[in-house]
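Only one protein chain is missing from this complex, and each of the others stays in its spot.
On to chain A.
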Amino acid sequence: MKKIGGLQLSRKVNEKVANLKPSGIRRFFDLIIGREDVISLGVGEPDFPVPWKIREEMIYSLEKGITSYTSNQGLPELRNAIAEYYEKFGFKPDPDRIIVTTGVSEGIDIALRAIINPGDKVIIPEPCYVSYEPLSILAGAEVVKIPTTPDFKPRYEDLVKVGKAKAIIINYPNNPTGVSYSQKDLEEIADAAIELDAIIISDEIYSELSYTFKHTSIASLNGMEDRVVVLNGFSKSFAMTGLRIGYAIAPDEIFEAMLKIHQYCMLCAPVTAQIGAIEALRNGESDLERMRAEYLRRRNYFVRRLREVFEVRMPDGAFYVFPKINANSEEFAERLLFEKNVAVVPGNAFGECGEGYIRCAYAVSMEKLKEAADRIVDFAKRIG
């Protein structure tokens, strides 16, 4: 055998991966580790535990030894429940076109991989969730970012300007801005997609957390079902974040392609989580309402407090508020952490146009939120 010493492993890593920028959130996470008594508004995760009855169902299923694989697509019972449930967002999908995924994260990945050929353009309105761009790049796409500040909504003109695109990724209510799209906004996006002959990947994970108006799925618009991949899940609405359970609803051919990838890379979503999800859809409504009402109260309180010092657009949903701070967002966030022990995420982590903003998640108790607001207001007044 020849000696193989001295191999530079960095040369062996996939170029696309090697060139990916690490998440801006990651760097900030390192700053926080080891600090005590930090009030973190940096957590994009409900502060409620999974409702007890959902946990009970999962415990029972484990006791009964239900721990095996399910069909690739997911338990038929769950897919039927999802189909029924989605009616509230405007359309009833065929359960045979639903794939139960390990969270929306997997959904985004397999949707992109299913449709992208090398060099295809993917349009991403920013500020947006941190993983859309990297996953698009990994799928081989050329990413076209569209800034949406100051109102955080993508415009028809800006979208069609791209010329030719394979897909548009939207997310509403939005992480990090909390903005959601009205029927009219959705029609504008749909028109642009038709004009571009693009597929819409619609991440609707915050659909249940919509306060200003009722969430409507873009797939429910006339004929759009054939052009939209809907992604949703249980992490935010039912606080099931660590259980990694979500679903994708896709048009026939895309569905087939996504299922192939899902089947090879994931096989199936965890069965325990699938059982919890069935219970969530069947009997979770009251828990959902309780949590939604609490977030709404916190939103009202927190936005009012932040408006003492910042320009803040009232978020329509999710549990984020994205105030304009008129300062370098990383410096601001870093100083706020070191001087006041409050963690927020710098806006530029969600795209360049998020610079000058910070993301605050109000998924903390009212008591903590009050303390955080006091500290932020105090800090902002001091630095002027």
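By our rule, contacts are C-beta pairs under 8 Å (C-beta built on N, C-alpha and C of every residue); 3 or more make two chains touch, one makes a residue touch a chain; residues count from 1.
As a working rule, contacts and distances are computed from a predicted model.
**Q** Just to verify: the chain that's not displayed, which of "Zinc-ribbon domain-containing protein", "Electron transfer flavoprotein subunit beta", "Fibrillarin-like rRNA/tRNA 2'-O-methyltransferase" or "Transcriptional regulator, AsnC family" does UniProt list as its protein name?
**A** UniProt lists the chain left out of the view as "Transcriptional regulator, AsnC family".
**Q** Which of A:Glu45, A:Glu77, A:Glu187 or A:Glu371 touches the chain that is not shown?
**A** Going through A:Glu45, A:Glu77, A:Glu187 or A:Glu371 one by one, A:Glu45 is the residue touching the chain not shown.
**Q** Suppose we count only contacts with the excluded chain; which residues of chain A make the list?
**A** 23, 25, 28-29, 32-33, 38, 40, 42-45, 47, 49, 129-131, 175, 297-298, 300-301, 304-305, 343, 345, 366, 370
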